[in-house]
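Report on one structure; see the data block that follows.
Missing here: one protein chain of the complex. Every other protein chain is in place.
The chains carry the letters A and B, assigned in the order they are written, with residues numbered from 1 in each.
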Amino acid sequence: MITAGFNDPVLDSQRCFRAVLDAMSRPGRIHRLPALPEAPAPLNPAAAAVLLTLVDADTPVWLDQPEAADWLRFHAGCPVAAEPGAVPFALAAGAMPALASLCQGSEEEPHLAATLLVQVAALRAGQGWRLAGPGIEHEHRLEVVGLPADFLAQWAANQARFPRGVDLVLCAGDQLACLPRSVQITEG
Amino acid sequence: MYVAVKGGERAIGNAHAWLDETRRGDPALPELSVQQVEQQLGLAVDRVMAEGSCHDRGLAALAVKQAKGDLIEAAFLLRAYRTTLARFGTSEPVETGAMRIQRRISATYKDLPGGQVLGPTFDYTHRLLDFALAAEREAVPPAAEAEADPTPMPRVTELLAREGLMRREPADTTEPPDLTREPMRFPTSRAGWLQALARGDEGFLLGLGYSTQRGYGNSHPFAGEIRMGEVTVEFTPPELGFAIELGEITVTECQMVNQFAGSKSEPPQFTRGYGLVFGHGERKAMAMALVDRGLRAEELGEPAEAPAQSQEFVLYHCDNVEATGFVEHLKLPHYVDFQSELEKIRTLRKGGGA
Partner (left out) sequence: MIEQGYNFGYLDENTKRMIRRALLKAVALPGYQVPFGSREMPLPYGWGTGGIQLTASVIGPDDTLKVIDQGADDTTNAVSIRRFFHRVTGVATTERTAEATIIQTRHRVPEATLGEHQILVYQVPMPEPLFRLEPRVAETRRMHALADYGLMHVKLYEDIARHGAVTTSYNYPVMVNQRYLMSPSPIPAFDNPKLDRMPALQLFGAGREKRLYAVPPYTPVRSLDFEDHPFVPVRADAACVICGSRASYLDELIVDDGGTRHFVCSDTDYCASRPPLQEDAA
């Protein structure tokens, strides 16, 4: 049984896109998604909405757990890839793959780098990390529950590769926050 | 105040009404039908299909009528319509070797299997205005017909290749790029540039092709073969798994035969330039073949210094819908930028570095 996608595919994906665009433009700012599909396990609603908004037949997707593959193929028509190394979109419902293992783009074509969706336990504003960089007036604070212990070290390496590097969408429940490769993170 | 650019909505509406009126012309005369355009201005329709990259004679004829005979405007109309169409898939490659020939000529052999077929051509007409056409004539007497010659018509380039004198094209099984879906990347593949040339502007390609004959990128071409006629278009639906016939389209193909001195790894042999366009578009197919050969300079280890040998120069400028848009955008108001230039020049003339 395949559960429902967006209620209104055109307008719901537009609303979700605006949330993702604003989240990517203001790193660390938490957005609650305005329209959600019936996400099948193990997808959380925010991650499912982002995928339906952005992927289609032109974008292979890698899923760390295959249970939602049929749902995604049915609603988005995207190929599901077996390996994460060359895909434009990857989703980690469980443990996050190493950032360095994903497509980084090249110096001449850094836009070909992957976008990684990571499902996390919680996102909290006003505490935790200190974020700086494009999109941030002074400082954004963000606490993320459920990332690997060495995440900040991985992020520092990702950031050092700029303009190459992976962009992150962190999804918790119906909320998301983004970490574009341009953002610097320091421990709070 | 400043009516010319602050006309607004009403001015636009009025302008369009006037355009409609001038398109119709003198209402005392019968209106031109789309079918008449399609039947009697067939080469205009062919050119619009080629440069609009959409094979539909009826729509192309409508575009010619709507554009008042401005063929670049018509190609633009057809392209803008084309982009809104759903895409069902990609056809199988058409087999021009199996073309139902209307015209086939070779400048390299006096005779060859299948023979020379002149077909409906302007060649050898004396370009004298035919005043009989100005008067509405009685029905045109039918041209003489004969049984179609069943002899297969092998391509001239194939005859040369069998002898080992024509360079074999390396087989390329990679999926060709689609320049209507993704931006061109440079250097692009031959499949990529042929796609761009096939819908490129006839006049631009004609000028460039001509330049290769005048020493700007020596190509020493012979018109190995030009053929025009009907080819079958086939499509393999994924659910069927075998090709089904969709119909026939008319195309013109030109294969130029060019000298090639050879290289360290290859003996002296002929090389080819290729042109293929929708409809009967012989001038365009020939120009395209010349430019295709020009663009192969790098691949064949030749110096690539002439305009027709530069991928970026040719491919960024051959599209008339892009070119006409950008040239014509100069008539949009630019007074903000012009004002900044005025102030800059006044300051510089005062001798004050701002």
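The working rule: contacts are C-beta pairs under 8 Å (C-beta built on N, C-alpha and C of every residue); 3 or more make two chains touch, one makes a residue touch a chain.
Computed from a prediction, not measured in an experiment: that's the story for all the values here.
The residue touching the chain not shown here, chosen from A:3, A:65 or A:182, is A:182.
Residue A:11 is the one among A:11, A:41 or A:122 that touches the chain not shown.
The omitted chain makes contact with subunit B at the following residues, 1-2, 5-9, 11-12, 76, 79-80, 82-84, 86, 180-183, 185-187, 312, 316, 321-322, 324-329, 332-337, 339-344, 347-348, 351-354.
Seen across the whole complex, the unshown chain contacts subunit A at 9-11, 13-15, 17-18, 20-22, 24-26, 53-59, 88, 106-108, 110-111, 113, 115, 133-137, 162-163, 167, 180-182.
Here is the rule we use: only the chains that are shown with their structure count from here on.
As a whole-number value, the distance joining the C-alpha centres of subunit A and subunit B reads 44 Å.
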